[in-house]
Each structure stands twice: as C-alpha cells, then as structure tokens.
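I am attaching a structure below and will ask some questions about it afterwards.
Heads up, one of the protein chains got dropped from this complex, but the rest are sitting where they should.
And now, subunit A:
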C-alpha cells in the first residue's frame, strides 16, 4: 500500500486502470465496484467521471461490477456509494485528465494551463491539438493514483450537480431485458428450490416418483432443488417434489405474542456493551421520563423475488447476481464450496429495488448448487414470492428503554438508554464461515452464527442513530446484542435507526410538552449543529408549521435525524388522518447531503425512503408461528399501496462546496418519528410499538 492517503475506495484500490479506461473510438468506461440497486448510482458515478474528464455524458459507460473486473469496493450499503466510489472516481478521473493533458502539452509544446478540453478534444491557443481518443493508451492509466488531483471547482461543474435523467430508466419503461431475471443464455435450465416447512428442519425422507418433462432433482443434505428446461416444468416439478418430501421439524421460534418478553429474556443472556457516554456537569433532574419502544421484525419486501444464474465449467463457476457485494459473495461461495475464490467469477446484474441484505446472495448459492449438477449449462434459479418474504434475512425485532432527566426549566439534563436487538448484519464475506442460507442445509452443514453489528465508527448496527444529536450534558447509551437468533437477521435500510430515531424524537416531543414548548422550538434549543437547525427550519417553512391550525381527526408531527450522525440530514413533518386506521396524508421533507451530484436523484431517494418509512410505520410486521415465518405472501405482509401513499413535498439544501453524503437512508427513520408525533397530535396517545396499527395504538 502506498504512503499517501487517497479518497474513498481509491485508498484500497489504488491503480487508475482499476477504475477507468479510455478507448480510441471515443468512449470511456468506468468500472466501479458499487452496484445499481435502483438508487441511480451508475448515473451519479457516470456524471462524476464525465465532469472530471470533460467529456459528454453519452461517452461514458458504467460497467456493472464484476470479479475480478472491478475494484473491490465491499458492499453497496450504508448510503456510502457516492462518498466511497464517487470520491474515488472524481480523484481518479481528475488524475487521468492531468496525465493526458501532460502528455499532449509535452508533445505539442504548449503550456499546460493554456489547454482546454471540449468533449474530450484538447484545444491549444491555436486550435485542436489532440484528444483522449487519439492518445488512448491504457498504459497511461496503469499507475497508482497520485496523491494530488485537482477536481473541477464547484462553480465549473456542468454535469455533476445537475439533474441528469437516469441512464437506466429508458430500458425500464420499454420493458428491455435489464434485470438478472431477464438473462437468457443458450441451453439455460430453470431451477426452483423446495424449502422446508420449518426453520432448521431436516430433510428425512424423499419418496421416488416421476417428474414432468426431463426435470431432475438436486439434493445436498436438506437442500432440495429441481432443474427443468422450462419454467412451467420446473414449477410443476417443485410442487410434486414438495409433496414427496418428509421433514423433521421442531419449534424454534419464540411465541410472537410474547416477542417483547422474549427480547428481554434473551437480553439477559446477550452481550451488553457501551455505545457512548458523556458526563459533563448537569443540572439536577426535576423529573425523569422512563419509556420503552419496540419494533417487530421487518422484511425487505422487494417487488421481485431473488434470482441468479450460474454456470459451471470444469472447476470454475460463473455467477450472475444482484448481490450488493460481488467480492463478499465470492468469498462466501468459496467458503461454502471449499474452493479458491479465484475459481468463482461474479457478474452483477440488476435486481428489483434493494434496501439491504435481502435474498440476493442466498439465491446465488442456490443457483451454484443447482448448476453443479449440469456442468456447462447455465441455470437460472428464481425464488418464489414465499421464499422472498419468508426466507430472506430480516431486520431484527428491537426494544429500546430510555430514561430522560429534565431539569427545572424542562431542558434535557441526562439521557440513559439501552438498545436490545440481534445484530444487524449477517452479510457474507466477513466471517470465517459462510452466512448464505443454504450453507446451513447441506449434508455437511455450516453453523448459523448470531448476526453482528458494524462498529460505531462505521455507523453501528442496532445502536445506529441511538446517540441523540441534541445537547445533553450527561449521557449513557448501551446496547445488548442477542446471541440467540431464532430468525436470521441482517441489514435493512437504516438498521437500528428506524427504532432509535423514533425513540429519541418521541421523548423530545414528550419533554417539549412537559416544558410547555413547541416541539420544533424545543428541538432547536437543544441543537448546536447549524445544518441540523437549517433542515428543521426549512421543513417548518415548507409545511407552514408556525401557522398551523388544528383540524379534527388530523395531526402533525416532526422528526429529525442526521443519518448515522455522520451522513445526510433529514427533517420531516408528517400529517396523519385518524380514521379506523391511521393514514399518513402528507409529508414535508428537508434534506442536506452536502454536494448533490444529481439533485433529482437525491430527492427521489429521500421521497422513496420516506414512503418506505410510512409503510413501516403503519403496516409492516413479519408474522411467524413457532416454526416458520407465516407472512410469506403480500396479504400477510402488506406494504403501502397507491391509494394510501402520502403526498410529498421536498426541499434540498444544496451545498456544492461540501463533501457529498449518501441519500438513500436519511429520510426513513425521521418519517417514522414524524408520523408517531402526528398520531399524538391527532389522538393524544403516544405510540410505543411499531407498526402504528389500531391494536398497537390501543396499548399505548
């Protein structure tokens, strides 16, 4: 590793040629290791590259990530892609521009500073003197990135900082074959998995019998799949096979109705650790609020079931996948297959919207296992809706206990909280053993280890956003990671923030009420961060907070967070209407992500995250029996539909001179908090348990 510090993931992938290539025919390819999840990252990264190279955007093609064709950028997660990949590409492309300019300046003998670039053509004082394309030679980029590069100044940007239309959207409105689901390779077979009726069940018996067409069975221990020439044969075969399978199963899940009790019991056996503490002189507590907050398991509920295509050739296997982390997936496939990772070639292809660690990696292993039975032939393995909603990793159930001390003037003097949860990551590639679903079902199974939490320096997992940004002199935040994991848990948009932000904002609302203060004013008087104050003031203006009037049956609430306390800022005001159920009618959102490379893309992410939050707040809860997840269909796991989606108004505070921060996860948790506050405003009750259904509100 070189001596100098480089931006983003250039630090760990230091050669320019790992990031971009310039072609004689007038094209640029960039090869980021981050992947398109529906968030528009490839458009953003293309904009950054085109800007720094000073070429037209249409010349830039962003290749889908692959191993070994892309730098290892870890996982596309944590709202970090613009920082990590965009920061790297900005530096790499600015450095590449300088290298090419240096070459042409020397060849032609003109001073470097007199050369300007127009769509890749270099112009000297007397006219064109060359171009990237004429000089295209990958050897020029086969070098380590220099410590210094001079990206274009904010005021000069013509492509970055503008709302360029998404490059992938035309394919999607014309129904083009863009998704991994659409791959059709010659001689491709279709595969389906037969899942057990219970978690941890063992395949004990499998009766013989005929199968439709030339369908064939693939079995390894309790992993059971079928292969057939067509989708209808594969599905018919899977149904027949399911009827012939005998499973040994037992109760392994807690009683759903007693989930909160189970969390407390399991916490007593868990791993408790400090998250943050502060002990500045604090005024005495005049009163103390003691409150508990709970959320259930949550599902990703992606619109498409997970899918992968795999093909074995000799000892090598090629995998087409919508995984968020190509190298991480490769590592866990290699552990499962007990082979050298170099024997596995990963190609990213888009899946439906991804909001965290869903079934993408799991289905890739399933496809690899199924394809092993038919060397040389590609196998497309598609999960069913029931697998997607029932067997993907889930965001774990959580419990937060808060004690907040208020001084004589009603201000926050002390804060003690305890966050109880399974870890929020079972992502592949990070543990000695694979975390892929079917790895635990093989004849020689791998153990399922309890999920872990990312370090607080990386944003934390369960305790993410658990430390209030508000000014509180005495503070202690602790977390307990559960070591029992009855339901496989991992990362979903916001991780622990979805509960932590609401718990903090709910206490702020209640403290404000006790202090006789407006909820907005009370927050502002506990904040020092000017950008936090700015988003709150902006959203208040947008919603007309100061002049609001009471309407029977309606309520307004406010929620704020800075994602991970280091990322994008979001302030949300929600309006709810309390009918027989609570509906969210309107949302106003103010955001700040520093430099917005694609402002419309940022707004799209903020709005999408907020609607996701509204869905979680009002509807979502994974249901399970003592044996398995039962909410494995859309009726059992409803999400917000068109009829109930709130109107949304957004304001983005653009700061082109500030570092860019991520947008995907910032708005979700504050939206949940704002909806909870609006329910209190409408109904006079303080919700304590997600989702805010009539049953749960009746317990408040």
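Going forward, a contact is a pair of C-beta atoms (placed from the backbone, for glycine too) under 8 Å apart; a residue touches a chain by one contact, two chains touch by 3 or more; residues count from 1.
Here is the rule we go by: contacts and distances are computed from a predicted model.
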Hidden chain of the complex, named as in its UniProt record, picked from "Putative spermidine/putrescine transport system permease protein", "aminomethyltransferase", "Nicotinate dehydrogenase subunit A" or "CheW-like domain-containing protein": "Nicotinate dehydrogenase subunit A"
Which residue of A:63, A:178 or A:264 touches the chain not shown here: A:178
Option touching the unshown chain, where A:24, A:147, A:303 or A:546 are the choices: A:303
Residue among A:101, A:535, A:611 or A:697 touching the omitted chain: A:611
Hidden partner interface residues of subunit A, rising order: 37-40, 163, 165-166, 168-179, 181-182, 184, 230-232, 301-305, 350-355, 382, 384-385, 600, 604-605, 607-612, 633-635, 639, 641-643, 645, 647-648
